[in-house]
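Below is the structure I would like to discuss, written out as structure tokens.
Just one protein chain is left out here, and the rest sit where they should.
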Amino acid sequence: MYAQTKGENMQELQKQLEEILESCRSYTNMGRVADYIPELASANRDDIGICVSIPSESEYGGIWHAGDWEKQFTIQSICKPILLLQAIIDNGTDYVKEHVGMEATGKPFNAIDYSEHLLLREHINPMVNIGAIAVCGMIKADSDQERFEKILSMLKRITGDPDLAVDERVFNSERETGNKNRALAYLLKSSGMLSGDAESLLEVYFAMCSIKVSCRDLAAVALLLAMHGKDAEGRQVIPEDAARMLNAVLTTSGMYDGSGEFAATVGVPAKSGVGGGIMAVVPGRMGIGIYSPGLDKKGNSVAGVKMLERLSREMNLSIF
Amino acid sequence: MYAQTKGENMQELQKQLEEILESCRSYTNMGRVADYIPELASANRDDIGICVSIPSESEYGGIWHAGDWEKQFTIQSICKPILLLQAIIDNGTDYVKEHVGMEATGKPFNAIDYSEHLLLREHINPMVNIGAIAVCGMIKADSDQERFEKILSMLKRITGDPDLAVDERVFNSERETGNKNRALAYLLKSSGMLSGDAESLLEVYFAMCSIKVSCRDLAAVALLLAMHGKDAEGRQVIPEDAARMLNAVLTTSGMYDGSGEFAATVGVPAKSGVGGGIMAVVPGRMGIGIYSPGLDKKGNSVAGVKMLERLSREMNLSIF
Amino acid sequence: MYAQTKGENMQELQKQLEEILESCRSYTNMGRVADYIPELASANRDDIGICVSIPSESEYGGIWHAGDWEKQFTIQSICKPILLLQAIIDNGTDYVKEHVGMEATGKPFNAIDYSEHLLLREHINPMVNIGAIAVCGMIKADSDQERFEKILSMLKRITGDPDLAVDERVFNSERETGNKNRALAYLLKSSGMLSGDAESLLEVYFAMCSIKVSCRDLAAVALLLAMHGKDAEGRQVIPEDAARMLNAVLTTSGMYDGSGEFAATVGVPAKSGVGGGIMAVVPGRMGIGIYSPGLDKKGNSVAGVKMLERLSREMNLSIF
Partner (left out) sequence: MYAQTKGENMQELQKQLEEILESCRSYTNMGRVADYIPELASANRDDIGICVSIPSESEYGGIWHAGDWEKQFTIQSICKPILLLQAIIDNGTDYVKEHVGMEATGKPFNAIDYSEHLLLREHINPMVNIGAIAVCGMIKADSDQERFEKILSMLKRITGDPDLAVDERVFNSERETGNKNRALAYLLKSSGMLSGDAESLLEVYFAMCSIKVSCRDLAAVALLLAMHGKDAEGRQVIPEDAARMLNAVLTTSGMYDGSGEFAATVGVPAKSGVGGGIMAVVPGRMGIGIYSPGLDKKGNSVAGVKMLERLSREMNLSIF
């Protein structure tokens, strides 16, 4: 019978995830834990977890997982697509596209002394820090405090986790050591791409980066993007074009300077963070959350990328 | 009956293509025809054509077309994925990935006077000229003449068109004015990324860029990539991983500096050329060939992109 | 008699200066007054002044002048050599050379997202903003307030003008609109090239740029550099090697991107500011102060450069 078959399939998928995780465990000690702040440096490099969220109407519907899937870590750069999503909801895709570039071909900005513009809008991709800060400033709110609460609320709704919160120690460290981001924010201001108070907006950005999430949370966000904005009940909770635009941006720029290689070997939209997380979207099929804090030179989780490579090959996930 | 329904559907699709083409015809005069050589400058800016090739086992199986779909134009940069494909067939994906970068984040190369390397392998994307020339040099042959014939033969087999040939006047002009490409070839040589004679290899590259194709030819190549290397009879004529890698590279870098924007609005792997052609791949579904020589500032056909936008929206083609 | 001859020569020099100024007056309306803040935009483009200060033991010893030589304007970038001078006095030339570059070949800094250093010490020339801010931070003081007073005191001593003061309106505007400099300061901090509070240090820098000076003041500073640190009484008030180093740096980098052209046509160490001033040093012979607020595209006073060209040719001032 169908139910039975489904149950059997489910066990199969669960087993498959566990096998993949175990086969990639040895990669955990090939990466290097981010150490620019002590809170990240203290992560356990042996941790490895995965969570796959599949729509209930599918054959394998449900939430599957293995390893340290419930462990919490800071979201870091994976907040960038969340910020972009909120900015699109507030302003529409056209406005956002006009105000930040979508190209991965980031060009350098030069140290110019007089009378030249430092930045061109088309050069600030929303998946790198400067673009993410610009996008953060586009989110509509009466205050920066409200701005942060608005994004956090959306994230709580999407993940279904009302307890999502900022890791205060990470937040304080990010704020204290965040001078590069501070430089980028003032560069945006000097180019007229940021209104309002830079310091206050940076607080929002640093707080966003410091939210504690688990693989389950990332899989939930990824699933919503995979289903083009429809939740489990089929309600369009975020606009379809916003979801598609995010999936496109993640594909071209989500994995730092490793995006092209990742597209060729894994072939799904994804975003990584230096906290060790990866959020991967399989359009129409599933959302995936990954955690393993050992990073490669480009800032992507080594064991995480390996797990996605195997999963993509075995389950034929590539969109290409 | 099914046959009848299929016939009706077919008429519907044919009609749809014609409507889309007509609705985008006004965009032809918004672009600018490439004019760096007289042969390109003499193109008719009013030309506009489209061809869609769908596997016969599909509901809409067959070749659909509208406008100037049989008109010939030079393939130009759309030969880049063909070169990459042949290089992968000859060397494997791993070798190619190690020897040219897959990242869209092309970094500048500097004018350095002494003792520094000008180029890093990871910076030379196969979809920009320098990378394409490097890739051309990887194709295995006993002579450059043979190298060219090998690629042309493959292209004839894929398109099923034994008459494919070089436009000699375009070839001569490209060769005469091709000093930027000559510079790039010698830059590759000076960095140890090219063996053999640079001038002779450039002849191959210029000849490849000068092959005359029609929308039908581009649609045929695109269909093979869409079907992951399987031809109409289901034979694996190019390796699946090569096809997937090409689709990934086209998505991140196929439309010059407009690749990110194109991914967000159209959402399919594609490659454009300054001759006015666009080859678009819809994985698992269809191959598309486009022609309209008026280009935007980034070098992509204005009307061509518009047709793809409408087609993608109406037929839900986006992979994201 | 000698005295008489001297008097006659003096009249001759005075007359020559006036002639040069008049012959260059027509250039005043070919420049463009800086307008990034309203206080600079309100400058009178017709103003033109020159002051030449020659050691009293020379044949032409004394202070010669023409036009608006007593008019006050803000020193702007001409404070950069003053800051460098104080930093050398406080730390020695070796320390300063190790901590900022002396090369004009400024290389771009890139917008990098993860794990790379943004800046190399050798790239931050003390005559461009980022280097000047770094140099400002090297000046030894117990507080930033004291730091500013220390530099102002030195400037008062050199110019012999106890009334030198900040233009408060310019200072406030610079501070309000100085986000590019703010970005540069935080970039320095993020690269470990700045300790202490960035905002507070920027106050010092903005205040320094806003000091009101006249051609006479600039000529006095230039004379001290020309005499390799010896004042009118022959006392070594600044170290000789500091003076020579400053003259070298001014020659290679003092006139923004026009330094090479200026060296070829005028041939003396000089520094310009967007307020319209130029300070020119003729080693062993004289100091020159210039004012004319119409700027060329590189940020140098148009009429000012023309006056220096004529003066150099007629008086054979070139050091080359």
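In this document, chain identifiers A, B and C correspond to the written order of the chains, with residue numbering beginning at 1 in each.
Just so we're on the same page, a contact is a pair of C-beta atoms (placed from the backbone, for glycine too) under 8 Å apart; a residue touches a chain by one contact, two chains touch by 3 or more.
Note that the structure is a prediction, hence the values are computed from the model and not measured.
Trainee: Out of C:66, C:170, C:245 or C:290, which is the one that touches the chain we can't see?
Mentor: Of the listed residues, the one touching the omitted chain is C:245.
Trainee: Looking at C:53, C:159 or C:253, which residue reaches the missing chain?
Mentor: C:253
Trainee: Among C:31, C:81, C:178 or C:269, exactly one should touch the missing chain; which is it?
Mentor: C:269
Trainee: Which listed residue, B:256, B:291 or B:320, touches the chain dropped from view?
Mentor: Missing-chain contact among the listed residues: B:256.
Trainee: Just the residue numbers, please: which parts of chain B touch the chain that's not shown?
Mentor: Within chain B, the residues touching the omitted chain are 77, 106, 108-111, 113-115, 118, 123-124, 128-130, 179-180, 182-187, 189-190, 198, 256, 274, 297-299.
Trainee: What does the interface between chain C and the hidden chain look like in terms of residue numbers?
Mentor: 93, 97, 101-108, 122, 125, 244-245, 247-249, 251-253, 257-261, 263-264, 267, 269, 283, 318-320
The rule we apply is simple: only the chains that are shown with their structure count from here on.
Trainee: Of all the chains shown, whose C-alpha centre falls nearest the centre of every protein C-alpha atom combined?
Mentor: Chain A is the most central one.
Trainee: Measuring centre to centre with CA averages, how many angstrom lie between chain B and chain C?
Mentor: Here chain B and chain C have centroids separated by 55 Å.
Trainee: Going through chain C residue by residue, note those that touch at least 2 other chains and give them in order.
Mentor: Touching at least two other chains: 108, 110.
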